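On to subunit A.
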Amino acid sequence: MMAAARVMDAALELLDRQLIDCDDRLAGNVDDVEIVIPDRWPDGASGELPVVTALLSGPGVLAERFGGSLGRGWSALHRRLHPDGALISIPIGQVRDIGSAIRLGLRSDQLASNRMEVWFRDHVVGKIPGAGHAAE
Partner candidate 1 sequence: MRLSELLDLDVVDENGTRAGHVHDVRLVQDGPVGAGFDAALRVQGLVIGRGAVGIRLGYGRTLNRGPWLIRVLLSARHDSKYVPWGRVRSIDEDGIVIAGSAADLEPPPVLPARGAPS
Partner candidate 2 sequence: MAVAFAAIGCAVGCVGSSQGEADYQHKAVATTEHVRSSVRTVELAVQTAAEGDDYGPYLSRVISQAEDDASSAANAFDTIQPPGETSDEVRDQVDELTQQALDVLSKARIAIRRGDVGGLVQLSSDLTAAGDQLEQFGESEHV
């Protein structure tokens, strides 16, 4: 049976939502959404609709959304820390479910927004005895 088309508002139902990876780990928020407008629009592409290609997540993306001096300072800092400019783009094909959280088909360690987590794991929390054990 064909499911009825689902209508949703992007800012309301995608933006700032929690991402959850395929292992049920919390994997950042949706900090922005990538929309691709058809090439020849508006003249040659009258029937074609723009497509959502990816969800974007990571502190650099969030910084750009802030705007103002805070946003500029933050995003400059981010570029210095990560000169490769890698922002995290999650292809829409990896999205498994859109609900009160957004479930992904990939693991959080594949995401660039996870780099800071890795740094704190290796340099802070991992150095404390007992970090790898479940609490008792």
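Selection rule: all candidates are chains of the complex that A comes from, given by their letters.
The rule is simple: contacts are C-beta pairs under 8 Å (C-beta built on N, C-alpha and C of every residue); 3 or more make two chains touch, one makes a residue touch a chain; residues count from 1.
None of these values were measured; they are calculated from a predicted model.
Checked against 1 or 2, the single candidate touching subunit A in this complex is 1. In the complex of the two chains, the subunit A residues touching candidate 1 come out as 3, 5-12, 14-15, 32-37, 42, 46, 49-52, 56, 64-65, 92-101, 105.
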